[in-house]
Structures are given as structure tokens and as C-alpha cells.
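Quick notes on the structure that follows.
Our next item is chain A:
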Amino acid sequence: MTVALSGKEIAAKLQQRFPGSIVESSESNLVVKGESLLDIASFLKTSPDLDFDYLTAITAVDYYAYFEVVYQLTSIKHNHSLVVKTHCYGRDNPALPSVVSLWRGADFQEREIYDLMGIRFDGHPNMKRIFLWEGFKGYPLRKDFSNGN
Partner candidate 1 sequence: MAIKTEPFVINIGPQHPSTHGVFRMRTTLDGEVVVDMEPVFGYLHRGVEKLAEGRSYKQNIPLSDRLDYISSMTNNQAYVMAVEKLAEIPVPERAEYIRVIMAELQRIANHLIAVGAFLNDCGAFMTPFLYMFREREKIIDLFDMVCGQRLLYNYMRFGGVSQDIPEEFLPALKTLVNSMPGFIDEYDQLLAQNEILLARSKGVGILSKELAINISASGPVLRASGVKRDIRKVDPYSVYDRFEFDIPTGTVGDAYDRYWVRIQEMRQSVRIIKQAMKQLPSGEVLTEVPLRLRPPVGEVYGHIEAPKGELGFYLVSDNSANPYRWHVRAPSLFNLTALRDMVIGWKLADAIIIFGSIDITMGEVDR
Partner candidate 2 sequence: MLADYGLIALFLLVAFFFAITTLLLPTTLRFLRIVPKKPNPVKTSTYECGMQTIGKAWVQFNFRYYFYALLFVILDVLVVFLYPWAVELRQLGIFGFIGVVVLILFVVVGYIYAWRKKVLEWK
């Protein structure tokens, strides 16, 4: 049975290693600051007892005030999972550090989020649209996208 680790537990562990980077943590997930996302993620991946080596999915949700990017992590060895979130402010040029260097599975997911939601991922090797064509105006999955059909 995949044990979903509680955000609070992991937040306590991360607090002393990365002071001030945990925005909030609840039972089901953990919200971290965008800047420290990369080193928290590398800590989660490399530390032996957590060992999150399998990135299940990345999703971006548009809450008008901010974009929320949800990372679902899983560990194959310990069979536990964790949900890490980041908030990303600014609607014209939101940006986040890319995690492709940790998990190559994030490659297409981040391109898809850039294509449909408009969040740039710095450090991504091939940051361009994946589904739509160059010259498509706007980002379709945003709530304020007018359907240009």
C-alpha cells in the first residue's frame, strides 16, 4: 500500500535544513518557495530514507492570483509518496527552476506546462511549445484564455 507521507512530517525534517523555505504544510501536501524548489527536490531525491527517485506527475493549476505547480513524487524502494507544491506569482512571465536535471521524466511535462499554462522553467534544455505550434497566441489552459477558434 503506497503510504502518502504527511506534509507536516516532511516539513519538520526540511525546516532545519532549509530554513524559511516552507511556505505552509498540511496533512496531504507541502508548499515550498519557488527559489528553493531545486535544492529541496534534490534533497528529497538523494536522502537515503526518503529516496524519491520516481517523479509521478507535474501539474499546473491557475488560481488567478497565482499559479500552483504540483509535483507528485514517489519512492519505488520505500513505496511512499509525497505531494510538493510551489506557488508562482505574476501572469505575464511566471518562471520556476526546472527539475529536469533530477528527473528526466519532467522534460515533456514542463514543456507541456509551458505550452498550455505559460510558466517558463529555467534550466530546461528545450524550452519550447510541445503541443501547439510556434506563433500560437496565448496559453490555452489559463482561465482567462479567450477561445480563438
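The set was built so that all candidates are chains of the complex that A comes from, given by their letters.
Details
Definition applied: a residue touches a chain if its C-beta (ideal position, glycine included) is under 8 Å from a C-beta of that chain, and two chains touch if they have at least 3 such contacts; residues count from 1.
This one's a predicted model, so the numbers in the text were calculated from it and none came from an experiment.
Listed candidates 1 or 2 all sit in this complex, but the one touching chain A is 1. The residues of chain A lying in touch with candidate 1 in their complex are 1-2, 53-57, 59, 61-62, 70, 72, 76, 79, 83, 103-105, 107-109, 112, 116, 129-133, 140-141, 145.
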